[in-house]
Structures are given as C-alpha cells and as structure tokens.
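Let me begin by handing over the structure; questions about it come next.
Note that this complex is displayed minus one protein chain, with the remaining chains in position.
Here is subunit A:
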Amino acid sequence: MTLTLAVYGKGGIGKSTTSCNISTALAKRGKKVLQIGCDPKHDSTFTLTGFLIPTIIDTLQEKDFHYEDIWPEDVIYKGYAGVDCVEAGGPPAGAGCGGYVVGETVKLLKELNAFDEYDVILFDVLGDVVCGGFAAPLNYADYCLIVTDNGFDALFAAKRIAASVREKARTHSLRLAGLIGNRTSKRDLIDKYIEAVPMPVLEILPLIEDIRVSRVKGKTLFEMAESDPSLNYVCDYYLNIADQILSQPEGVVPKDAQDRDLFSLLSDFYLNPTQPASQTKELDLMMV
C-alpha cells in the first residue's frame, strides 16, 4: 500500500528543506519514495537533485500538451538516496492559475501509473491552501503534515490548513499527522495553539545554521553528514519524524476553530502576557 503525505505550511517556513530531509529519512528506512513539488517556484526537490529539474508543465509544453507522449521517465528524476523527484511547475509569476497546474500534475501522474509504484509519496505544497487546486494533493493523501514555527503567522496559516483537512476528511481517509516545529527553540505559542486545537507535535527542530547552508548547497543533511558526522544529530530529527509516520499513527481530524477566536488567542499571547482571566471577572462583577 502506498502511504501518501502532504506537507503544508506558511511560505518560507522551510517546507521544502524539511520535505527533502523527511523523504531521505524514509528512503534510509528502506522505502521507495516519490517527492512531488507542487510549487510554481519549482525548487522543492532542489536539495535532493542538486539542480532545478524540468517541470511537468515544461515537458507538457515541449510535447504540445500531448499527454500520450509523456512517459514516467520524462518527468521523474532520481535524487539523493534513490528518492524519485517530480516538479509540477506552474505558469509564469503573476499570470495564469497555479492551482490548476497542481491539479493537472496530480491527474497526469495518476494516468502515468506513478502512484502505484511507491511505498511513500510526499507532496510538498506551496504555502497556504488558497484554493481547490492547491488542496488537490489532500484528495490523495493519507496524512497531512504542517510545518510551522513558534510565531503568530505560521500558526494562523496552520489553522487554515487544519480547516481544509477537516473539510476533506469528510469524504476522504485523510488525517492530520501533526505539526513540525521548525527553526525554533521555544514552543510556548505552539503549545498555546494545540491547547485550543488539539493535534500531535511530531518534532521541534531548533534553529540550526547547517540546515540553512544545506539548502543553498543543494544537499540534504544526510548527504552532508556523510562527510561531517557531527551533523548526524540533525538527521535524527528527521528519522524520528519518518519513524512516526511509518508507524501509521491514528492522526486527528482537527477541531473547528473560529478565525476570530484563534486570532485573539494568539495575539493575546503577545499583547496581554498576563492571563486575561481577571478581565472577565471584572465583567462578571459589573453585570449584576
């Protein structure tokens, strides 16, 4: 059976880097992995392949949109540790419909039979779930993973993603596997958030300069650790996430949280560090 994962999170939070390292970790555990970059920026799998691979849209264009002329080997490239990589691509910046392209990619890969041949398929999706197209990977996924930091914006984005998981879970076997805290040593706001919307936290990664460097070098942490064993401890974070996923956790269907409630919950954390409980008490006293 193929295990399908979809990684979401606020833009620039480190989804692609995290995805590549999770894919590698899964491959290190002996799984056949396909990573699908669903971002018009098409740099999702850069860390695995070391170069920007041609996108599906490029390939389709080259073949005058003749689907029957496209074979898996035209769009699937081998990356580090045997992870297969695909980039959806998209329209030029500021034009067309990116979501449409993501939907098309998923459709094409399905027609190519690509989905049946892997143990794990990982979708690395751009930022937020902005429309039905970018939510398309959720139609196929068993688990959604959300990458976040300990900040307000990323958690607010997580809320939106959780809501779309909730929506899709009505008709699909989709569950939220949990949050991955990235580039943060503190997790107080994350805790605050999961208090309101209960969900597992898979891992919290501190801010590690080598992860940032690995991205620029086009190498996964695993590849860098080959020459520098002092980095092995970083790999362990990703192996831990991989192991949790492979154990096929129960996951959650996130609870519905109102935008406004969550907004005040998270902003209160910054604005009113003291508990706002006293205020309600006062109100209670006034209303007799």
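The rule is simple: contacts are C-beta pairs under 8 Å (C-beta built on N, C-alpha and C of every residue); 3 or more make two chains touch, one makes a residue touch a chain; residues count from 1.
The rule we apply is simple: contacts and distances are computed from a predicted model.
Within the choices "Glutamate synthase (NADPH), homotetrameric", "Light-independent protochlorophyllide reductase subunit N", "Sarcosine oxidase subunit delta" or "Phosphate transport system permease protein PstA", the name that UniProt assigns to the complex's undisplayed chain is "Light-independent protochlorophyllide reductase subunit N". The hidden chain makes contact, of the residues A:99, A:178, A:218 or A:254, with A:99.
Here the missing chain is touched by one residue of A:56, A:112, A:154 or A:180, and it is A:112. Contact with the chain that does not appear here is found for just one residue of A:171, A:227 or A:247, A:171. In the complete assembly, the contact with the undisplayed chain comes from A:135, out of A:7, A:135, A:202 or A:225. The missing chain lies against subunit A, touching residues 64-69, 99-100, 103, 111-113, 131-133, 135-136, 139, 170-172.
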